[in-house]
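Structure first, commentary second.
As you look at this complex, bear in mind that one protein chain is not there, while each of the others sits in place.
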Amino acid sequence: MDALLRLFSLIPGWDQNVPAWASISLAGLLAAGLCLGFISLGPVGYVYVERKLAGFMQDRLGPMRVGPWGLLQTIADTIKLLFKEAIFPAAVNRPLFVVAPCLVVIGAFMGFAVLPFSPTWQGTDLDVGAFYVIAIGSLSTVGLIMAGWASNNKYALFGAMRSAAQIVSYEIPAVMSLIVVVMIAGSLSLQQIVAAQAGGLHNWFLWKFFPLNVIAFLVFFTATLAECNRTPFDIPEAESELVAGFHTEYSGFFFAMFFLAEYTEMFVASAMVSVLFLGGFAAPLPVLQTVAGFDIGPVWLIAKAWALVFVHMWLRWTLPRLRVDQLMHVAWKVLLPIALFLIVVIGGLLTAPATAGGFPWDPWFGWPLTALLCGYLMLTALRAWRWHARQVREAVA
Amino acid sequence: MLPVYVPILILAVVAIGFAAFTIVASHLLGQPRPTDAKSAVYECGMPAIGTARERFPIKFYLVCMIFILLDVDAAFLYPWALIYPQLGWFGFVEMLVFMTLLGGGFAYAWKVGALDW
Partner (left out) sequence: MTASAVVFWVLTLIVLASAAVVVLSRSLINSAFALLATFSGVAGFYVLLGADFLAAVQFLVYVGGILILLVFGVMLTHRIQDLDLRAEARQLVPGLFVAAGVFILLAAVATRTPWAIGAGRLPSATTAEIGRAFLGKYLLPFEAASILLLVALIGAALIVRKREDA
């Protein structure tokens, strides 16, 4: 919003003629409109990418019919969903049935208010930013359980109950591993957390106290993955046992709203992970932060978040679904003890003067490991691509 | 009024407006034409037996109870995790005491099987 307010000030005579409240609300509405556009158009792309990825990972082509390479498939789907009637089964509790998807969508949207895209491109820099994102997510939980109850369907109610139990269980490891970052950064403000990681890839919190923070990163990432109800943690909507979980009875655009919320939550969670551990809008090399004098922070944040969204999708098509008791086991007996242990150890390391700024070997691990990881991923992708091409050739021949 | 919160208020209004607009738009674009079969409860092609709102296992309730306790613990941890770097060894000892109490309760809960599903 700051950036927009500054843009307004550039217009001659703006500051004199337009009252402060008007320019603040105009800037707010514009910023909110930008977010809304990003949120509502994003899933069209995400769904296409996810279906294509699923296709490649399962050795098929994915959507191909609508448009070149099926590019228009999800647009067609969206239009279809818009014109479908929303069915209200006779047994549902109508007011709650309508309010529930709205709550889920609002809960997912509100996280955008504090995501820092650059030092000035941010809704608002709250002092409790990181905590706010986690707190506002509870709105979606209430929405899910409301959807399950209002549907008056056994599958829906079971899905909702499971989802609520799962989200509350994984919230604890998420909150606890967030404390590690807060202790290191000494702030909850997302802007300051990013500022503490500026100066290049080796300064990112991921590589601090190597390898302890890598573990914290994995705990936090797993917990956010589970809070988005994504595979391998998607028992709330396990189609093999619960049909579609909490949105079994939803159709038309109400159904689409749940999907919108799911993909938005995925993006917000991934952006949060990248802000907390991967330097947010800070570039891996300080040279790459500006292009021709322009700050390209938003590009970096979105790129990092999308990379993590890709990991979400990758995991979905790679790992099988966990059972309920395994799910609870992972949350309470694996992730939580690790997070508590990390708080104590990193607390001690931060207090000792010798290690207060990180281990002495920290700067030497970030770049080589990142290069190794990226190289391995590229090699794997290349091999997968060549294998795929050979399969296609053999099928044709 | 505190200007920091204004963007959140605006985003909330826009989000609510978007949700309301979607509902109205979907109602106008896709006219509901209910039939008996359409408005039946979904049950894999057979009539549903009884109501969905049966009694649920108490496990859900108990997990949620432990969640609230640990959540409050976390809420206590945050304020001083924020100023932790300035505290020195006093802060570390304080943290150890707090974490011992928390870890003790957690270990007890684990031992008696409260964390099993």
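For clarity, chains are labelled A and B in written order, and residue numbers in each chain start from 1.
The rule is short, and it goes like this: a residue touches a chain if its C-beta (ideal position, glycine included) is under 8 Å from a C-beta of that chain, and two chains touch if they have at least 3 such contacts.
This is a predicted model, so every value here is computed, not measured.
Here is the thing to keep in mind: the chain we left out touches A, B in the whole complex.
Here the missing chain is touched by one residue of A:86, A:145, A:193 or A:272, and it is A:145. The omitted chain makes contact with just one of the residues A:132, A:155, A:217 or A:246: A:132. Interface residues of subunit A facing the missing partner chain: 21, 93, 96, 103, 126-128, 131-132, 134-139, 141-142, 145-146, 149, 161, 164, 168, 171, 188.
Across the interface with the omitted chain, subunit B contributes residues 1-2, 5, 51, 53, 55-56, 58, 60-62, 64-73, 75-76, 78-83, 87, 90-91, 94, 97-98, 101-102, 104-106, 108-109, 112-114, 116.
Here is the rule we go by: only the chains that are shown with their structure count from here on.
One finds 16 Å separating the Cα centroids of subunit A and subunit B.
Subunit B meets subunit A in the complex at residues 3-8, 10-12, 14-16, 18-20, 22-23, 25-27, 29-34, 38-44, 48, 51-53, 56, 59-60, 63-64, 67, 70-71, 74, 77-78, 81-89, 91-92, 95-96, 99, 102-103, 106, 110, 115-117. Looking at the complex, you find that subunit A touches subunit B at residues 1, 24-25, 28-29, 31-33, 35-36, 40, 82-91, 98, 101-102, 105-106, 109-110, 112-114, 123-126, 131, 149, 151-157, 161, 164-165, 168-169, 171-172, 175-176, 179, 182-183, 186-188, 243, 248-249, 252-254, 257, 324-325, 327-329, 332-333, 336-337, 340, 343-344, 347-348, 350-351, 356.
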